[in-house]
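Just one protein chain is left out here, and the rest sit where they should.
Should a chain be cited, it is by its letter among A and B, assigned in written order, with residues numbered from 1 in that chain.
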Amino acid sequence: MVVHPFLWLILIPLASAPLVYLAGRLGGSAVARGLALLALLLTGAPLIITAQDLISQATLTVALGMVQLKFDGLSLLLAVVALGLGACASVFSIPYMAGELGEEKYYAALLGMIGFIIGLGCAADLFNLWVWFEAMAVSSYMLVAFYRDQPASLEAGVKYLVQSAVGSVLVLLGIAAVFGETGRLTLNHTTTATTGLLAAGALMTVGFGVKAALVPLHTWLPDAHAQAPSGISAMLSGVVIEAGLIALLRAISPVLGEDSTARFGQLLLLFAVLNMTLGNVLALKQTQVKRMLAFSSLGHVGYMVLGFGAAAYTGQLAAAQGSMFHLLTHGLMKGLAFLSAGALLYALYVANGTHGPLTVQDLNGASQRYPLVALTLSVAVLGLAGLPPLAGFMSKWQIFVGGVQADDPLLVVLVVFAALNSVLSLAYYAPLVNALYRRVPSEAVQHGKAVSWAMMAPLVILSALVVVLGVWPALVDGLSGPAARALLAGWQ
Amino acid sequence: MNLPPVAIAWFGAMILFGVGLYGLLVVRNLIKLVVALQILAKAAMLAFVAAGYAQQQMGLAQSMIALIIVADTVVAVIALALAVQVRRRYGTLDVRQLTALRG
Partner (left out) sequence: MAALLIALAIALPWAGALAVWVAGDRRPRAQHGLAVFFAAAGGLCGLGLLGVPSSETVIRVPVGGVFGDFTFVPDGLGIFLAAIATVIGSMAVLFSVEYMKGEAQLGRYYAFVLLFIGAMAGLVLTSSLLLLFFFWEITALTSYALISFHNDDPKAVAGGIKALVITQLGGIGLLVGALVAYVNLGSYDIGLFLARSHSLPPQVLTVIAFGFLVAAAAKSAQVPFHTWLPDAMEAPTPVSALIHAATMVNAGVYVLARFSPAFEQVAGWSTAVALVGMVTALLAACMAVVTDDLKRVLAYSTVSQLGYMVFAIGAGSALAGSFHLLSHAVFKALLFLGAGAVIHAIGTRDMRQMGGLGRQMPWVSSMFLVGACALAGIPPMNGFWSKELVLETALGHGAWWGFVALLVGAGLTALYTARMVWSVFFGAPRAHHHAHDAGPAMRIPLVLLAFGTLTTWLLFGPFAHMLAEVLPGVHDESTLAFAVHVMTDPATWLAMGIVAGGLLLWHIRARLAALVGRLSLAAQVAAEGFGFETVNRFVTQAVRSTATALQRTQTGDLSWNAVGIVGALILVLILLAWGGIP
């Protein structure tokens, strides 16, 4: 049987995860690290081949018995973000996690998570989607509660697990309702939505919404994203919640019909408003850097949902494409922000043997000892605020164009509201940058340790990408365009 | 009164769902919380039984339920492992004591 190489995209990380664990157990953590990096590097090869094949075909399909896997533009976008950010996070983690108890488990779970996310993008039916989603969730539970001797980390892990598990059950009930109503589980739109299908849509929206951190289902996110090891925070904020959002958007396709698509669009727009407001307003009050970044992720999910909601509400491709672009740029920027903050957290606390939260005050004068990390953190948060010439400006612009293009006064108002939120976000990003460049270094900075090159390399790469995409946004049109078309193909 | 079996199964699933949700909202003990999660998961499984029966696709439904049981067990195991750690670090299983992270 000839199978398409995209299967290797999933198989390599998943197969190497147990190998990494075993190797770490038998050969020491250095072997585990090396093997994990090698696996991620190897996965790049099928990614390139698949991307090239996808130019001529809209979808690639592989059937494994009853289960079908489909690789389309959206799968590619998710795979690129997961693998790219995963590689950055892994390199970053080499010095960050060195010497931690259970290091091999960390890399194994990270590899598993990457594989499951790529698989989630390829799921061709509802139940399969849930299976990948659940597997991704399980691997992330282990990573969030990785510091199991830290009370805060445990608390975050417990909340994350319980809330995600409830969400997962809601999704299952939704799938059961779709199955019972139509007898099929494919991810295609329907003609007219029945009451049962609408209820199923509600269950799945809320269920996946827990993972995508839609307000008011978000309450676990600030805890989990702030307490996880920094490399994992980058993955959680940069890929995992987005994967949840993609799962949500794909999963509701079977309940979208002529009359219900616009209705779900309005629902998504409502969540967009809630997310933007709560995320940005609460980030204002945060004193811990990682927690602030976590709240900012809520706001950014809001921007993405705005674009997707507009796309569902009006059938606009441009809005969905803008959101796909923002998904990518947010992955880069938030990944960069968490990794940079993590580098400082490492230098100021972890390397000194403590786990204290990194507060904004601790950042005072960090640029004097860590000029590069201060610069990358500034690039990240200014990009998140949507300032040019950084990627966030262009992706927000594209979402806004999509919103205004729909020629609906409601959407124009929402675009203005989103822009207002961007301005509001400056009120917490700007003080962060100011602190970095202060002249009087904080106590923590004075006692800080050095940051190694392995930590800085991913930061430099991500910053360069953030700047390049801010100047030349069309570079990734080939990713965001097909992704948006693939999503809308299931809806219309 | 002669209820069709599908309706009975749906009804049961809803009752289990309600019980699970109630437990989720009021229970303080972490172990009991895991039990509530289990009840919720059982509601989902029963819903699959009902759906499979209604669509005359019991085979498919059963295979899906088998997978759900596996996943559900894994989650329960991790949850209980966390509960053990919580008991060790905090000396209690009361989830209302776990409110250091807020605001």
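Everything that follows uses one rule, which is that a contact is a pair of C-beta atoms (placed from the backbone, for glycine too) under 8 Å apart; a residue touches a chain by one contact, two chains touch by 3 or more.
Just so it is clear, the model here is predicted, and its values are computed rather than measured.
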item: Residue of A:L19, A:A98 or A:L270 touching the missing chain in the full complex; value: A:L270
item: Listed residues A:L74, A:C88, A:I117 or A:L198, member touching the removed chain; value: A:L198
item: Per the touch definition above, residue among B:V6, B:L21, B:V35 or B:L67 touching the missing chain; value: B:L21
item: Of A:A318, A:L348, A:A380 or A:A444, the one touching the omitted chain in the full complex; value: A:A318
item: Contact footprint on chain B, counting only the chain that is left out; value: 21, 24-28, 33, 95-96, 98-103
item: Footprint left on chain A by the chain that the document does not show; value: 158-159, 162-163, 166-167, 170, 192-195, 198-199, 201-203, 205-206, 209-210, 214, 216-220, 222-223, 259-260, 263-264, 266-267, 270, 278, 281-282, 284-285, 318, 321-322, 382, 387-389, 393-394, 397-398, 400-402, 404-405, 407, 412, 415-416, 419-420, 422-424, 426-427, 430-431, 434-435, 437-440, 472-474, 477, 481
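Rule of thumb we're sticking to: only the chains that are shown with their structure count from here on.
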item: Chain centre separation (chain A, chain B; CA means) in Å; value: 27
item: Complex contacts: residues of chain A adjacent to chain B; value: 127, 131, 134-135, 137-138, 141-142, 145, 148-149, 151-152, 154-159, 161-162, 165-166, 168-169, 172-173, 175-177, 179-181, 183, 222-223, 226-227, 285
item: Residue ranges of chain B touching chain A (in the complex, touch as defined); value: 6, 10, 13, 17, 20, 24, 30, 33, 37, 40-41, 43-44, 47-48, 50-52, 54-55, 57, 61, 64, 67-68, 71, 74-75, 78-79, 82-83, 85-86, 89-90, 95, 98-101, 103
